[in-house]
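Apart from one protein chain that is not included, each protein chain of the complex appears where it belongs.
Lettered A and B in written order, each chain numbered from 1.
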Amino acid sequence: MTTLQKTITIEPKRKGFHLITREIVRNLPEIEEIKAGILVLNIQHTSASITINECADPEVRTDMENFFKRYVPENEPYFEHTYEGSDDMPAHIKASIIGTSITIPVTNGKLNLGTWQGIYLGEHRNSGGSRRIIATIMG
Amino acid sequence: MTTLQKTITIEPKRKGFHLITREIVRNLPEIEEIKAGILVLNIQHTSASITINECADPEVRTDMENFFKRYVPENEPYFEHTYEGSDDMPAHIKASIIGTSITIPVTNGKLNLGTWQGIYLGEHRNSGGSRRIIATIMG
Partner (left out) sequence: MTTLQKTITIEPKRKGFHLITREIVRNLPEIEEIKAGILVLNIQHTSASITINECADPEVRTDMENFFKRYVPENEPYFEHTYEGSDDMPAHIKASIIGTSITIPVTNGKLNLGTWQGIYLGEHRNSGGSRRIIATIMG
């Protein structure tokens, strides 16, 4: 069994959910060597998230962003952590609701995702900048 | 160290949360060979979820379903992803809130869960059909 780790830098994206499956796979040709194992992705930020969801209809990502905009609103009167901007505290909350790490099975050299599954980056800041993901492959 | 992967098919369940610990364990006798390791479960769908929660009182699962029914409601006026039915977009949101993957420690041939912990399948569609879970055992 082997373990490989790599840092993947995702270029800045606007606020919202973004499908990054191809970008991840393109950065990890080593996956092709793994017969059975796992890929662990950790985003190294606290105001962005990573999750698995539908890869077909982009409206799913728009609706998801609009849902979280309403249910994790900005400018809640009780927020104390406000000095980094009104988008910051909701971004932290979304990071813990959605998650900052995913583990994906790898089988016969490919990510073993369901037909409609893709990897989403959740950018929760208005100007989050580039986002760093640590990829750990074991198998 | 070894890695084993298997597909477990869960028969169709009605909308709501379902305790599937026994079903998972029954399908994975190989766990008994693992002295120290992990079991990674990935549900290969985007409208169902998998999580760990209380295994004793079934009312916990009912209350959880009713909570999510209210807080991730159907027919939000801003939803654009509507062609698959009013239960579909909320199902996608729940899948990312609750998660589609869990990692459980395996110790001395058993799942090392707390006394009151069990594995829940969250079925978020009215008629989700059978659900496929990829199990990866490493240890």
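By definition in this document, a residue touches a chain if its C-beta (ideal position, glycine included) is under 8 Å from a C-beta of that chain, and two chains touch if they have at least 3 such contacts.
Keep in mind it's a predicted model, so treat the numbers as computed, not measured.
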| item | value |
| --- | --- |
| Full-complex contact with the absent chain, from A:L28, A:C55 or A:A95 | A:A95 |
| Missing-partner contacts on chain A, residue numbers | 1-5, 40, 42-46, 71-72, 76, 78-81, 89, 92-93, 95-97, 99-101, 103, 132, 134, 136, 138 |
| Interface residues of chain B (partner: the chain not displayed) | 1, 36-38, 51-54, 57, 59-60, 62-64, 66-67, 70-71, 97-99, 102-105, 107, 112-117, 120, 138-139 |
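By our rule, only the chains that are shown with their structure count from here on.
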| item | value |
| --- | --- |
| Centre distance in Å when chain A and chain B are each reduced to the mean of their C-alpha atoms | 20 |
